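Right, one structure below, let's go through it.
Selected chains only, in their assembly positions.
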Amino acid sequence: MPELTIAEVARIAEGEVERGDPARKVRGMAPLDEAGPDDLSFVAEARYHAYIHASRAAAVLLARDAAVEIPEGMAAVRVDDPRRALARVLGVLYPPPAAEPGIHPTAVVGDGAVVDPTASVGAYAVVGDGTRVGERARIHPHVVIGRGCEIGAEVVLHPHVTLYDDVTVGARSVVHSGARLGSDGFGFVPERGGLKKVPQVGGCRIGEDVEIGANTTIDRGSIGDTTVGRGTKIDNLVQIGHNCRIGSHVIIVSQVGISGSTRVGDGAVLGGQAGVQGHIEIGAGARVGGQAGVTASVPAGATVSGYPARPHREAMRIQAAVFGLPKLVQRLKALEKAVFGRGAEGARAGSHATDQAGGEPPRDA
Amino acid sequence: MPELTIAEVARIAEGEVERGDPARKVRGMAPLDEAGPDDLSFVAEARYHAYIHASRAAAVLLARDAAVEIPEGMAAVRVDDPRRALARVLGVLYPPPAAEPGIHPTAVVGDGAVVDPTASVGAYAVVGDGTRVGERARIHPHVVIGRGCEIGAEVVLHPHVTLYDDVTVGARSVVHSGARLGSDGFGFVPERGGLKKVPQVGGCRIGEDVEIGANTTIDRGSIGDTTVGRGTKIDNLVQIGHNCRIGSHVIIVSQVGISGSTRVGDGAVLGGQAGVQGHIEIGAGARVGGQAGVTASVPAGATVSGYPARPHREAMRIQAAVFGLPKLVQRLKALEKAVFGRGAEGARAGSHATDQAGGEPPRDA
């Protein structure tokens, strides 16, 4: 297991040692409250500053402008951005486990498949006919890859990933356990006797530096491809429908669902559990709130939320008005009393509205 | 790879060649903007007519009544329904890859299991004791089938599908990668020291011509069965709870969740991410909007949406009223000014409602 001096930490993190012994060594990274005397820790938000004094950490990564006093015996490394520093130091302190190059004797490699000699193919993995696996790619045990796929250099496919036939995964992309790439899209037409499947014959193209979460599903195109652009990060249990075109550097949080043929522009961010209708466009840099229901195209750069999704400020205004409704009903009553008088209530239209508004919730709700 | 003349395309699609050379051949199907001179394309919606002129497709499938001029050199095949025609032609142009009948030497077949000699069982597949696999069924690599299951003729189980013990899958059904059929339902009772599991001993019965999407989960019955009727199509990442009874020809879009013991009538359609409470009934032919929260039974033929789900027209009316709320508050203020006068505001009950309604959004929302 690697160890780093505080001075080395500072160098990797592009920071400076504020105090403490630069030659002291750390062997791991831990949260402030769990760190021991061999650990480095970090603080990215002011509300956690108070925890520094009780921590046993050897050193702490800290923003340059954080107004906090470091206790006796702890070193501090000041950096521009503690999260970015964390990512860099972790990459050195915890190098990803190396895989032996080569094909496990139990792996099944199909006719015409080409596995680069520097790649690793794990136990029981299946590589389909004509598939190519690039340099230093790592195919974990129990991965099943169909026919005619292209796996780029340094790609990691975690255990139990499935690639259907004719799927491309770009260099350095990581696909987590149980993700399904290139499964059939959901396309049926009414025929005599029921729904008839529309054969899904398009491809599924994943760009470079993409990360795809556990148990996420990305359907192949019906005709034409489903595509995910370079650098896009997709969380767990996400559904991406056939013929979607997801741009570059998009962030898609867990359990999002995107219906078929929708386009998502570069740099867009979709919050957890959001649902996006088919055949629409989310513009570049747009932000979609968690659980939002997007039923129409969203302009580039816009932020939307709620159901159906609206510009976020408008959605907030509407929501605030909704939460104020019970009081609004009281104001309306006061007006009615002033205008119509006490006895007028039974006479006017909508006289039961008050009961409705203040009354019993709907059954089972 | 098959190729078809335009005349053959017309015959398969039950259409007529409008112009172009009926003897010209096509080898693939592609969207208008990606099609090359060997490709057939199709247009199902008027808004895409404009793309026909720039397309390099050899021919296009087109509705009989589509008012569009076909450019020089392109053939057109007029059909009643371009989507249906597409489905038929794709089935011929892209025949599903044939599987060699037989059991892969690495597959494990249990005691008393019977695999039809015309069926195919892939690498590392596991078939449990006493399970029967029907004619021409295709069990992909890494499928795990429990004990006492019945797999009908021509069923396709994609890689990494799991069937627990005692699961039935009807003829011609397709189960996509990572789907779990017959997993334990979520049933616990409070006991001394915590929750005690209620053993889930019912079955899981999938009808004929069903399609089940990737990573979908269908729990077995607690006592009695969970059933899915003939011709029903289920998308990816759907959850169906124990003892649900899903009818025939139902459409369930991705990420829908249906709680235990709910019945869904024939021909119902459930939109993406909808949630349905347990122990209720969705009537035949009912339609549930995407992301709807169904908390009470829905009559046959009804359309519901929103949370909690309401008849769609009512939900739309309510939603429109909600979106109009900020203006409604202004109207109320104007009335209050007219009735109570400027100085009255401080005096009446609910005087802070205005601030609430127009004020700050709740924290973190």
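By written order: A and B. Residues from 1 in each chain.
Here is the rule we use: a residue touches a chain if its C-beta (ideal position, glycine included) is under 8 Å from a C-beta of that chain, and two chains touch if they have at least 3 such contacts.
Quantities reported herein were computed from a predicted structural model and do not represent experimental measurements.
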Entire complex copy count, 2 subunits given: 3
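Throughout what follows, only the chains that are shown with their structure count from here on.
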Residue ranges of subunit A touching subunit B (in the complex, touch as defined): 106, 108, 124, 126, 142, 144, 147, 160, 162, 164-165, 178, 180, 183-184, 186-191, 193-199, 201, 215, 217, 219, 223-224, 237, 239, 241, 255, 257, 259, 273, 275, 277, 293, 307-308, 310, 316-325, 327-328, 330-332, 334-335, 338-339, 362-365
Touching residues (chain side subunit B, partner subunit A) in the complex: 29-31, 34, 81, 83-84, 86-87, 90-91, 93-94, 96-97, 106, 122-124, 140-142, 158-160, 174, 176-178, 209, 211, 213-215, 230-231, 233, 235-237, 248-249, 251, 253-255, 272-273, 277, 280, 290-291, 295-296, 306-308, 319, 322-323, 325-326, 328-329, 332, 335-336, 339-340, 348-350, 352-353, 356-362, 365
